[in-house]
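Just dropping this structure here.
Showing chain A:
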Amino acid sequence: MLTVGLTQYLVLAAFLFCCGLFVMTTKRNAVGILIGVELVLNAACLNLVAFSRYRVGTIDGQIATLFIIVLAAAEAAVAIAIFVNYYRTLATIDVDKGDELRG
Partner candidate 1 sequence: MTAQEIVDILKQRFPAAVADAAVEGLHPCVAVTPEAWHDVALFLRDDPRVAMNMLRCISGVDLHPEAEIDLFYELIAMRAPGGTARQEPRPPPSADIWQNGGTIAIRVRLPRDNPHVRSVADVWPTADWHEREAFDLLGVTFDGHPDPRRILCPDDWIGHPLRKDYEFPKEYDSIPAAAAGAASSE
Partner candidate 2 sequence: MSGEVLAFYLLAALAAGSALGCVIATNIVRMAMCLLGTLGAVALLYFLLSANFLAVIQLVVYAGGTLILIVFGIMVTSRTYGEKLKPRTSEALIGTIVVLALFAGLVAILLRAPWTPVAPTEPSNSVAQIGQELLGTYLVPFELASVLLLAVMIGAAYLAQPAKKE
């Protein structure tokens, strides 16, 4: 009989985290890396909310998640701005090409 509890949520979050990690490390498209980061953050958020619900019983986890969501949005905005600049300079979005230290 399947049940739902903290463990199930944590396993799911671990899976999301691993996927995000893989995307972050292997994708060469800069936006793809950003997507990986979002996956990892989501996994963390899911963990926090699950803990807050099943273990702590307060809403502290939700508050932390709220901050994460806000910061993720901010991070995405800055990242996209950087990528646009990167693309303008190098005419590609491949992160492996950006190994020159030039202004």
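As a working rule, a contact is a pair of C-beta atoms (placed from the backbone, for glycine too) under 8 Å apart; a residue touches a chain by one contact, two chains touch by 3 or more; residues count from 1.
Behind the choice of candidates: all candidates are chains of the complex that A comes from, given by their letters.
Quick caveat, the model's predicted, so the values are computed rather than measured.
Participant: In this complex, work out which of 1 or 2 touches chain A.
Facilitator: Answer for chain A: candidate 2.
Participant: Hey, which residues of chain A end up touching candidate 2 in the complex?
Facilitator: Touching candidate 2: residues 1-12, 14-23, 25-32, 34-36, 38-39, 42, 45-46, 49-50, 52-60, 62-63, 65-67, 69-85, 87-88, 91-94 of chain A.
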